[in-house]
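Note that one protein chain is taken out, while the other chains of the complex remain in position.
So, chain A:
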Amino acid sequence: MTDDHVYLSLAEEHGDDTRWAFGTGFEDPLHGVDTTLPAGVDADELAALCLALADDALVAAQRLAQWVTLAPELEEEVALANIGLDLLGQARLLYARAGQAEGHGEEGKGRDEDALAYFRDPDEFRNVLLAEVPNGDFAHCVVKLLLLSSWRLAQLQQLTGHADPVLAAVAHKGVSELTYHRDHAAQWVVRLGDGTEESTRRTRAALAELWPYRAELYAAAPETRDEVEAVLAQVLAAAHLDATELDAAELGASGEATAQALTGNGRSGEHTEHLTELLAELQGVARSDPEATW
């Protein structure tokens, strides 16, 4: 870099391999990593697992990005954007790994991260429905983040022992990131749940709407249930919120969102129309001119 300023240096010539946006040849996030598939790992299973984890992260990151300019305070805007950036980084690494596994490690056979993120239709996405739930108020945001990050942290922690060293390494790095995502969400749920009459009302409403989505999370990763339930119980107790009321709400579920939460199956590609809208926004530029280079 000839200039000390990172953004000025972006304009410099770096040869063919430094690309900064879609269609400008953004570099492979696993560039220079030993990506050999280990013997004994089922490539198709690995591809499916990485794709599901990547889709959860990409869709959640897009919802967090939609908070930028709308968060209640500047610090929170920065926080949500930072969390989204971590998830986007995880998604890129996982898409790259999914593509390699899908191609059984053969050069040029699997899809690359751009193909997976920008050129799949909604029914090809494997994210859980909770990730695509449209944004509501700020209480809704932090409750959703608490559920998603508690669940993802439990999954990634278990994957640090995966037989694929690339997935294990991505998970290991992700664990330290998810730990502060979850702390951030949990602290806000306590602050709002145990706050003013209005903030408590909003937090309870968000919990009532989002609580039933846990069923899909546990169906997708049953081994996470005990840990996630323990964390949620601890946070609700600190916020002086009653979980038994929520379980009752789940049993007597009604309303569109709740019904979808109980019947949908994002891991099988059965999504709500909200994912279609989200992907239209996310993929629009890439699809409008797939051959574009900038």
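The rule we apply is simple: a contact is a pair of C-beta atoms (placed from the backbone, for glycine too) under 8 Å apart; a residue touches a chain by one contact, two chains touch by 3 or more; residues count from 1.
The definition used in the following text is that contacts and distances are computed from a predicted model.
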**Report entry** Name per UniProt, for the chain absent here [options: "Phenylacetate-CoA oxygenase subunit PaaJ", "Histidine--tRNA ligase", "Sugar ABC transporter permease" or "N,N'-diacetylchitobiose transport system substrate-binding protein"]
**Finding:** "Phenylacetate-CoA oxygenase subunit PaaJ"
Query raised in the report: With respect to the chain omitted from the figure, which of A:Gln187, A:Thr200 or A:Gln283 is a touching residue?
Result: A:Gln187
Query - Residue in contact with the excluded chain [from A:Val175, A:Ala220 or A:Leu246] - result: A:Val175
Query - Selected residue (touches chain absent from view) among A:Ala79, A:Ala98, A:Leu159 or A:Leu210 - result: A:Ala79
Requested in this report: Extract the touching residues of chain A with respect to the undisplayed chain.
Outcome: 1, 4-6, 9-10, 14-15, 17-20, 26-27, 30-33, 75, 78-79, 82-83, 85-90, 92-93, 150, 153-154, 157, 165-166, 168-170, 172-177, 179-180, 182-184, 186-187, 190-191, 227, 230-231, 234-235, 238
